[in-house]
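The next block holds one structure in the form of structure tokens; read it before the comments.
Complex shown without one protein chain; remaining protein chains in place.
Now for chain A:
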Amino acid sequence: MKGPFTDSRQDGQRGGTGTARFVAVKAAEAAASIVLVIVLGFFLFRLLPGDPIAFMARDRPTDPGQIAELRDRLGLDKPILAQFGNYFLGLFQGDFGESYLERRPVLDMIGERLWPTVLLVGSATVLAVAIGLWLGIRAAWRRDSLFDRAQTGIALTLWSVPQFWLGLLLLVATGGLFPSRGMHSPDAAPGFLPQTLDVLHHLILPCLTLLAVFYAQYMLVMRSSLLGEMNADYLVTARAKGLREDLVRRRHAVPNALLPTVTLVFMQFGMVVSGAVTVEAVFSWPGLGQLTYDALHGPDLPVLQGVFVVLAGAVVLMNLLAELLYRVLDPRVRTG
């Protein structure tokens, strides 16, 4: 005998279990992806040409004894499967190996570079999301207007401009108003406030460069997403209720159009650490991008592997969060 109350309680229970299972399945998928990334990362980088020891000994007097010692110390004598086994087990103990070039733990090197990159790319992304969404909404609402065409044109142009070129252009154009390198000035006064201001001063140009390139995709996605909602019936209803155009846009159209953008934003956040290789090189910003750039020249395999695992891990994690968040934000996904 089933009553309406029983049904709803069962639905509720089923819903709860469903969410838990959904989270568990997604987390397991993410974990599997990360393991795959580790395996791929190890063997993929082994395909790169170049002998790390020859790289380390380049342009330096090195006798065969030293070279043999190095090879032994870095474990390059062992069969590749044994090397992989050591690497894989090491990862679980937080040991990402030792850099060929600097001969320091890779995890330390990544740790040092993570914060500058998160600061640079993170702040550029936050600003790019804000500005991109705002401009995208305006452009869509006034589609085919001069504003829309101009904004779309500017966004497409900036999106296709090479980042390093834009960075160099900004460096020259600002004529020394902002520092051209690094994150700290050796002349900055000690103390929290002067040091913070010094970092902000250094942050402006690289952040502006990234912002100019980043905001375009948010703007264009938001614009097209909102255009898709423009002729929906609920907007006609809202207008029929006598709401001002401004409020129709803000309270009805935008929240619905925002959903696909949320996924994009989260997926892009996963890329936060990887998106700045060239900009970091132009502005000598001491982040992960620069570390990757240097490591590629070797190739410094342990560093490349480490960065690869961290970056891919971040993307996997952010995708997982995006999927979970989407489920929370959009009831249709839950019920479907």
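We adopt the following convention: a residue touches a chain if its C-beta (ideal position, glycine included) is under 8 Å from a C-beta of that chain, and two chains touch if they have at least 3 such contacts; residues count from 1.
Here is the rule we go by: contacts and distances are computed from a predicted model.
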From "Stearoyl-CoA 9-desaturase", "Peptide/nickel transport system substrate-binding protein", "Bifunctional protein PyrR" or "3-methyl-2-oxobutanoate dehydrogenase subunit alpha", the hidden chain's UniProt protein name: "Peptide/nickel transport system substrate-binding protein"
Contact partner of the left-out chain, one of A:L168, A:A232 or A:L321: A:L168
Of A:T19, A:S180 or A:S224, the residue in touch with the unshown chain: A:S180
Footprint left on chain A by the chain that the document does not show: 48-51, 53-69, 71, 101-104, 108, 112-113, 126-127, 129-131, 133-134, 137, 164, 168, 171-172, 175-189, 194, 197-198, 200-201, 203-204, 243-244, 246-247, 250-251, 254-255, 258, 280-284, 286, 290, 293-294, 297, 299
